[in-house]
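Shown here: the complex without one of its protein chains, the others still in place.
Per-chain numbering from 1; labels A, B and C assigned in written order.
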Amino acid sequence: MSGLPRLKHRVYSILKVSRKPGDASWNFDVFIIILIVGNVAAMLLESIEPIRLKYSAEFKLFEIFSVTIFSLEYILRIWTANISPAYPSPVKGRLKYALSPLALVDLLAILPFFLPFVGVDLRLLRVLRIFRIFRVFKIARYVTALALMNRVVSQKKEELVLSLIFTLSLLLITSTLMYYIENEAQPENFSSIPETMWWGIATLTTVGYGDIYPVTPLGQFMGGVIAVIGIGLFALPTGILASGFSEELTNRKEKINCCPTCGRPKIQEYEI
Amino acid sequence: MSGLPRLKHRVYSILKVSRKPGDASWNFDVFIIILIVGNVAAMLLESIEPIRLKYSAEFKLFEIFSVTIFSLEYILRIWTANISPAYPSPVKGRLKYALSPLALVDLLAILPFFLPFVGVDLRLLRVLRIFRIFRVFKIARYVTALALMNRVVSQKKEELVLSLIFTLSLLLITSTLMYYIENEAQPENFSSIPETMWWGIATLTTVGYGDIYPVTPLGQFMGGVIAVIGIGLFALPTGILASGFSEELTNRKEKINCCPTCGRPKIQEYEI
Amino acid sequence: MSGLPRLKHRVYSILKVSRKPGDASWNFDVFIIILIVGNVAAMLLESIEPIRLKYSAEFKLFEIFSVTIFSLEYILRIWTANISPAYPSPVKGRLKYALSPLALVDLLAILPFFLPFVGVDLRLLRVLRIFRIFRVFKIARYVTALALMNRVVSQKKEELVLSLIFTLSLLLITSTLMYYIENEAQPENFSSIPETMWWGIATLTTVGYGDIYPVTPLGQFMGGVIAVIGIGLFALPTGILASGFSEELTNRKEKINCCPTCGRPKIQEYEI
Partner (left out) sequence: MSGLPRLKHRVYSILKVSRKPGDASWNFDVFIIILIVGNVAAMLLESIEPIRLKYSAEFKLFEIFSVTIFSLEYILRIWTANISPAYPSPVKGRLKYALSPLALVDLLAILPFFLPFVGVDLRLLRVLRIFRIFRVFKIARYVTALALMNRVVSQKKEELVLSLIFTLSLLLITSTLMYYIENEAQPENFSSIPETMWWGIATLTTVGYGDIYPVTPLGQFMGGVIAVIGIGLFALPTGILASGFSEELTNRKEKINCCPTCGRPKIQEYEI
């Protein structure tokens, strides 16, 4: 292997997340993380008007620099994509890679720069650059924890979705009742059911901004009941996730080839 | 089987929740879900005054259409009720079905339309149409999760009720004390114990609207203690439910016909 | 057994919490619960000024009636106390009973009525009547749940106390820092460290009344960090209690005389 193919493999191995601190791939990862953090910081600072006006040239320069690096990286990733066994075909494989979530995020993060003529303000998309940082978390330390959390959440998907549906139904019913109770006393704050839902969500989640709240005795009674029920809103998903994490740990242990309880070797292994 | 009985069975099988995507019963379910969501959306939009005034005719029309469908569905459900083995008798079975919670919800959801002469504004009852959506959740995917959550909550009923009683006692005692502490400094906000309970519930549930709060040092000290105790209010039911979910999972595993820990076949099965 | 001793035993059995719905003791329990609830309701209503002024005679009458019943009950309880095997001696046993927490609550709940000449307003103590309701919860249904919750909380006492100490230290440190940060910008709201602790407690418990909050960038950064740490304040005791409940259930199962996992009879029993 020599020349271009060799270079391609070298580029590919650098672009991949490094597992060995100190090598070229590691240094590249560190550089990209710094660049992403710098971009996020620039985005935050640029939104502060006095800073934006004073340093507009510097922000522009840094933006050009960042987009150049990110674009180069994106092109190299597309070029080397078919080295990965997941995307073998030169054309279809590369297209498939380009449509993968992480690659799309990469594209969307640089696109606004190249599409100034669209008219719509797409600078908002720069926030997507934060997601790029997740690529770097694919390192050994976090990969187990991330996989565990992912497994727990997807195993408990049905229960969590049901909790959400209960919450939304409760929100709808509460807000409708509250609208009929409070509308007369505060026609401005509880002007419609959707407006009342803003109160409902702030109460159920216990945020409680205090911009609208019931003032009639019946409304306050209802509000109190909802706030207490809101506690269940925290208890249900928490309980579900807690048992999910415990279950995962138990399952992992049972995979070990002897009884973890009494130390005897297992006779047969069952998938439970 | 032919003619009316055959039609009746056909209607019954369509009204039941489908388990096979794509058949007539499935399409009917989808249609009803869309109609329910549409009704809820209409109810929300109609509560916004400018929209209500502008589209009053359209809302009326949609309401007539919806109630016609729902009424027809209700009549057909009553008619075919005695096909179900749960309600065999033609008269008593149908009456028993009509008094089941889901059938009552169906009735209450259409009743307001037919009782405009009652005088009281019953449009509020339309919110019950949301509950109808639960019927559709009886599909295989969610049935296990729903049953699990139901089992956990009912198994931990005593603990949860006790938590609620502790909360209410705490609320009552706190509010009484706070009333005596703050009444002098803020006679308007802490004007009576029930009024103070409104503060109490907002603090214990950590909603904290900020419409009333203690201002005297002693009152603020009490308020701080209550807010910290309020954390226990979250911790207790959450802990109870978490252990309930874990317990259910353990029980389910033990039902499997061999020891899940060491893989040996069970000698006897015990109901624990 | 006849005459007075017989009456005494009869009174004692009526005063004890009934376990059989419908008998004399049961009816007495129901009557006392209604009276307690009535007293609490009266206390709440009496705190509302217009109601107090309008129905002052009725409130007075109900108070005299209630205190008469409660006093009679108290005297009878003291009289029959030495029937219980826990307090055998006629004098020392009765005194020991009179100093038990529940008997003291009974006494404190009626005392304010007999001590109007004390000068201090003791009506506040009437709130203690709520506690009397706990006596009735000693029925079979709740006794297991109550014992379980009690056992979990006392087994995890050390962990819970440590959580509280962490919270208080965090509160103190945060408030001191915040006082130095915000005092200059808002000398009125953050006027002293104890005053700042009122902000700190509202933030750590996520109540967030919104009466005081940081306005300087550094203060808002600190406030954000504290609010996030506040989540741990919920997570720690909840996690502790959740594992406590799970542990209790496991222990209970292990007491059953055969292995709950594989169904084999246990060889030896160990206290774990």
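Just so it is clear, a residue touches a chain if its C-beta (ideal position, glycine included) is under 8 Å from a C-beta of that chain, and two chains touch if they have at least 3 such contacts.
Just so it is clear, the model here is predicted, and its values are computed rather than measured.
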Among A:Val17, A:Val40 or A:Ile173, residue touching the chain not depicted: A:Val40
Chain not shown: contacting residue from C:Leu44, C:Val67, C:Ile130 or C:Ala242: C:Ala242
Hidden partner chain, touching residue among C:Leu45, C:Leu76, C:Val153 or C:Ile193: C:Ile193
Residue among B:Thr167, B:Gln220 or B:Ser246 that touches the chain left out of view: B:Ser246
Hidden partner interface residues of chain C, rising order: 158-159, 161-162, 165, 169, 172-173, 176-177, 179-180, 191-194, 197, 202-203, 206-210, 213, 217, 220, 223-224, 227-228, 230-232, 234-236, 238-240, 242-243, 246-247, 254, 259-262, 264, 266-270, 272
Touching residues (missing chain, whole complex) on chain B: 206-210, 238-239, 242, 246, 261
Contact footprint on chain A, counting only the chain that is left out: 40, 43-44, 47-49, 121, 124, 127, 130-131, 133-134, 137, 141-142, 144-146, 148-149, 152, 164, 167, 194, 197-198, 201-202, 205-211, 233-234, 237-238, 240-242, 244-246, 248-249, 253, 256, 258, 260-264
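FYI, only the chains that are shown with their structure count from here on.
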Geometric centre: closest chain by C-alpha means: B
Chain centre separation (chain A, chain C; CA means) in Å: 42
Interface hub residues of chain A, defined as touching at least two other chains: 206-210, 238-239, 242, 246, 261
